[in-house]
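Left out: one protein chain. Kept in place: all the others.
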Amino acid sequence: MESDGMIVQIRGVYKSFTRGSEQLDVLQDLNLEVPRGEFLALMGPSGSGKTTLLNLIAGLDRPSQGEVWVGGQLISQFSESQLARWRTRHIGFVFQFYHLLPVMTAYENIELPLLLLPLSGSQRKRQVMTALELVGLTNRISHRPGQLSGGQQQRVGIARAIVTDPALIVADEPTGDLDAKSASEILDLLCELRESMQKTILLVTHDARAAQRAHRIQYLDKGRLVSNEVVMPGP
Amino acid sequence: MFKYILLIGKNLRRNLLRTTLTALGTMVLVFVVTLVWSVLDLLDGVMAEKSSNLKAIVTERWQIPSQMPFAYALSLGEGAARSPGDVRPQDSMTWQFFGGALAPGVRSREDLVFAFAMEPKKLATMMDDLDNLPADLARELQENIRKMESNRQALLVGPKKLAQIHKQVGQRIKLYSINYREINLEFEIVGLLPPGRYKETAVMNRDYLNAALDNYPRTHAGKKHPMAAKSLNLVWLRVPDREQFSRVADQIANSPLYGDPAVKCETASSGIASFLEAYRDLIWGLRWLLSPAILVTLSLVISNAISISVRERRPEMAVLKVLGFRPTQLLILVLGEALGIGILAGLASAGTTYFVVNQWLGGVSFPIAFFPVFFIPVSAFWWGLGIGAVTALAGSIMPAWSARTVNVADVFSKVT
Partner (left out) sequence: MSVSTSMFSHQHVSPPLALAWRLPPELTIPLGIALAVLVLLVIVGKIPLSYNVRNLAVRWRTTVLTALAFTLVISLQTVMLGFVAGMNKLTDESGQPGNVMVLSDGALDELVSNLGFSETADVDRHPGVVRDQQGEPLASREVYLVVNQPVSGTAGRQQRRFVQVRGIEDPVVAARVHGLELYPGGAWFSDAGVQSQNGSSGEAEQEQAVQAVLGEGVAGQLGNDRGQERLEVGDVFDLGPRKWIVVGIMKSAGSTFGSEIWGKRSLVGPMFGKEAYSSIVLRTRDAAAARSVADDLTTNYKKAALQAQPETEYFSKLSETNRQFTVAIVFVAIVMAIGGVFGVMNTMFAAISGRTQDIGMLRILGFARWQILVSFFLESLVISLVGGLLGCAVGFMADGWTATSIVSGGQGGGGKFVVLELVIGAETLLAGLLLALAMGAIGGVLPAIAAMRLKPLESLR
C-alpha cells in the first residue's frame, strides 16, 4: 500500500554482491522515502551504491534483505518475469548512452515499450506522437539514432521513457555524455515533464550542476545515506 | 616468422567459440568431399589403362550377361594360342556365377547368396585386391584355398553376407539356384573371404557346379540342362604389357574356336569403363557439381567467420597500424588465421575419416557399379590439407584485404 503520498519506500535494505570469495556490501540498512512528484538527485562517489539503489527502485535487481515498495507494491518480492512486466508499465528509463536501437527510427525506438502493452496500432501511434511532441522531435520521426546529435538522441531516449506514461522516471547520468548546452537542455526537459505530467524523477549523477535542478539531493557513501540537502521545496 | 605464428595462434584462441565452429564446419565439409573423392579416385583408378601387368577379360561379344560354353575355358585360358609363336597369358581365371536362395522360392536379399564359381587357387593370384593382402589375411586365404581344393562343396563367404544369412563358419547350407534351374547345391561354409570388396559375395569351387551340370542329363532323361552351354561367364587373363595384350586379343578375335557365340577380349579397365558408362552423368555430377559446390560452401563458411573477426577487430588493426604494422603484414596475419584453421581442420577431418571409415566402418557403401564398398585412400590426407588451405585462402582474401585497408583515422573517429 502506498502511504503518505510516498511513491518509493525503502526499508532496511541490504544489498551485497559476492565477487570471487569476498563479499561486497554495497548497500547497508538503507531507508529512503520519495514523495510522489519529487525530483530527487542521488549523488556520491564511485562505488557508493547510488546506481545499485537506483536499480533496486527500478526493479532491475532485488535486495539481499529488506523491502522495496514502489507505487504501493512490494517489488522486492516479485519474480524476475513479474518485475519485467511491472517495469514496462511503471518505470521509464533514461540512460547515459541513450541505448537506442541503431537500426530503428526515432519513432520505432519510442514505440518499443508500447509493443509490450495491449494497445492497438492507432493507440500506439497517438502515444508515440504525443511523446515526440513533448520532447520536441516531431521533425525527426524517421531519423535513425546515427543521424541525430547526442542531445537529440537523448530526447528520443526520454520520449521512450515517458511513452508508457509511467509514474516514475529513473535516469542514470543522462547528461554524462553530453556537452554543457545539450545537458542543460535535457535537464530543462526533465523538469518540464515533471511539472507538466506530475512525474517523479530519480536522477543519478556526478554532476553537481545537474543535481542542483532537483528538489532534493541525497548523498550516499559506502552504501549508506549520509546527508540530505533540500535545494528547493518539494512538490 | 615464428612471432607471426604465435600471434595467429593467440588470435585464434581468443574467440575459441568461433574458431571451434569454423573448424567443425570445415571438418564436416571436408569429410563429405573426402568420401566423394574416394569414390571418384577408385573409379578413376580402375578405369585408368595400365601399361604393364594388366588384366584382360574375355566375354561374350554382344550380350549382357555374358554367357559362353564352358568348353571355351581351356583354350581361352591359353589366350587361344595355337601356333608356336603365339603369346600365352601369364595366368588366367574363369568365373561362373551361381546365385542361390537358402530356401526354395525365397527371393529376399537376406536369403540370397551369389558365388563366383572358380578354381580355388586363382583366388590368391588373379582376384583384384586379394593379391596384396596383409600377411595374416594372406595366410588365412591360403588355408581356405587348401580347404576348397580338398572339398568340392566348400564355400567361402564374405563376412557381411554371412552375418546377413545368419550362418557361421562350419555350418552346412543348401542353395536353391535362381539362375541354374534345379541345380540345388549343398555347401559347407569353410571360411571367410577377406573383408572389404568381397564382403557380400561368396566363392565356390567351379568343379562342383560343372559336375552338377554334367550330371543333370542322368536325372532328366538325357536332356541337357538349359544353361549347359552358357555356364561360363567371364575369363580373366593376365598379360605383361599392352603389346602382349594386343596380340592375345588378336589371337582370340581371329580364332575359329569362338563362333557361336562370338567373344571379345578387352582390358579390364576398358571393360569396367564400359560398364560405368551408364553412370557417366552421375559421376559427372559427383565430380563437377557436388564437389565444387561443397568446396564453395566451405569457402563461404570460412569467409564468413574471418570477415566477422576482422570487423570486430578493426580498432585493434588500426592500433597495429599505428604501431607500425604494414598493410601487407595485416593481410598476412588474417590469411594466416584462415589458413591455420583450414589446414588443421582439413587434416584432422581427413585423418579421422581415414581411420574411422577404413578401420571402424570397413569402408563406405555407395551403390555405384559393382563395388560394394569404398575405402579412403592415403592421399586423403593431402586432400584434407589441400582443401583446407585452398578454401581458407579463397574465403579469406576479401576479409584480409579489408583488414589491409583499415583506415586508422576512420576507426578512431568512431571509437572516440
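Every chain is named by a letter (A and B) in the order it is written, and numbering of its residues begins at 1.
The definition used in the following text is that a residue touches a chain if its C-beta (ideal position, glycine included) is under 8 Å from a C-beta of that chain, and two chains touch if they have at least 3 such contacts.
Note that the coordinates shown come from a computational prediction; the quantities given were computed from them, not determined experimentally.
The missing chain, though absent from the display, is touched by one residue of B:S38, B:S231, B:S255 or B:S303; that residue is B:S303. Only one of B:E78, B:E200 or B:E337 touches the absent chain when the whole complex is considered: B:E200. Residue in contact with the omitted chain (choice from B:V46, B:A124, B:A138 or B:L290): B:L290.
What subunit A contributes to its contact with the hidden chain is residues 55, 58, 60-61, 81, 84-89, 93, 95, 97, 99-104, 108, 112-113, 115-116, 160. As for the chain not pictured, it touches subunit B at residues 17-18, 21-22, 24-26, 28-29, 31-32, 35-36, 49, 60, 62-65, 99, 107, 109, 112, 114, 177-179, 181, 200, 226, 260-261, 266, 270, 273-275, 277-282, 285, 289-290, 293-294, 296-298, 300-301, 303-305, 307-308, 312, 366-367.
In this section, only the chains that are shown with their structure count from here on.
Centres computed as Cα averages put subunit A at a distance of 71 Å from subunit B.
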